[in-house]
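Complex shown without one protein chain; remaining protein chains in place.
What follows is chain A.
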Amino acid sequence: MDISAINPALLLASLMVASTAVLIAAIGELIVEKAGVLNLGVEGMMITGAICGFIVAVTTGSPLLGFVAAAFGGAVLSILFAVLTQFALANQVASGLALTLFGLGLSALMGQSYVGIKPPSSAKLDLPVLSDLPFFGKVLFSHDLMVYFGLALVAATWAFLKYSRAGLILKAVGENHDAAHALGYKVIRIRIMAIMFGGACAGLGGAYISLIRVPQWTEGMTGGVGWIALALVVFASWKPWRVLLGAWLFGGVTVLQLNLQAAGIAIPAEYLSMSPYLITILVLVIMSFDRSGAPASLGRTFHASQ
């Protein structure tokens, strides 16, 4: 057992990387759910984004274009969900599950000839002075740009929901779609935009895994991160900063348990392996005792005639 083998700076640095994919996907789902739609297809949209981004990044040689394509791919897939649930008035839970299964299959098909290929590497932040700071340089200022994008997205989402008029309208639609409709807001249109935003975010999260975190393409490589993102939104009581906290907790405990195992600490590996799930849920459940509940119209179908 040798705890000193764990370098706190490296640990915190890898925490940021390990939490980014789940963070971006969860923020997207938060907006979707705030608009009153429950999309369980996050995993499917993530993996579709992962392969779309991978294909484009490999063919064009540009990771940036890859991420753009990933967002696009995730959004396109989410349109399928939007059509099913907003126009055909299909059940949201069933449609979301179907979307996940569909996305997993579609991505496997698309990715068949992309196995074993290495994507172009993404640029990392390299600020002359800041990146060389002893501790904080490594932890805060030497990541790939998507890490900062994720953090900016949390701040932007928070500000959008709290201060902007559009954010208020979005929340109104999610809380009571009949009232929002009576006030003249286009409930369906707003929800479709929210769903597409969620799809784009999930796609970005997926591409983060296939282009930066792993980086390579393998079938089913998101490995359930989409489901974690869904759980984070609920346990974070639909609050952006708590989603960030949850993602850090999850990513942090994940890398911490790997580090503890590698350092040979005497806690059995089984317990360490389950700890990320357990600790994240536990902390967020305790925090959600303040009774800030789900959007009131969450998962309910809206039709203007009703």
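Quick note on the criterion: contacts are C-beta pairs under 8 Å (C-beta built on N, C-alpha and C of every residue); 3 or more make two chains touch, one makes a residue touch a chain; residues count from 1.
By definition in this document, contacts and distances are computed from a predicted model.
Enquirer: For the chain that is missing from this picture, which UniProt protein name fits: "BMP family ABC transporter substrate-binding protein", "FAD-dependent oxidoreductase", "Acyl-CoA dehydrogenase family protein" or "Dihydroorotase"?
Expert: Choosing among "BMP family ABC transporter substrate-binding protein", "FAD-dependent oxidoreductase", "Acyl-CoA dehydrogenase family protein" or "Dihydroorotase", the correct UniProt name is "BMP family ABC transporter substrate-binding protein".
Enquirer: Where the complex has a chain not shown, which of A:Ser62, A:Gln216 or A:Ser288 is the residue touching it?
Expert: Of all options in A:Ser62, A:Gln216 or A:Ser288, contact with the hidden chain holds for A:Gln216.
Enquirer: Looking at the full complex, which residue from A:Ala155, A:Leu183, A:Ala262 or A:Ala296 touches the chain that isn't shown here?
Expert: Going through A:Ala155, A:Leu183, A:Ala262 or A:Ala296 one by one, A:Ala262 is the residue touching the chain not shown.
Enquirer: At which residues does chain A meet the chain that is not included here?
Expert: For chain A, the residues touching the absent chain are 1, 5-7, 10-11, 14, 18, 21, 108, 112, 115-116, 118, 121, 209, 213-216, 218-223, 225, 254-255, 258-259, 261-264, 266, 268-270, 273.
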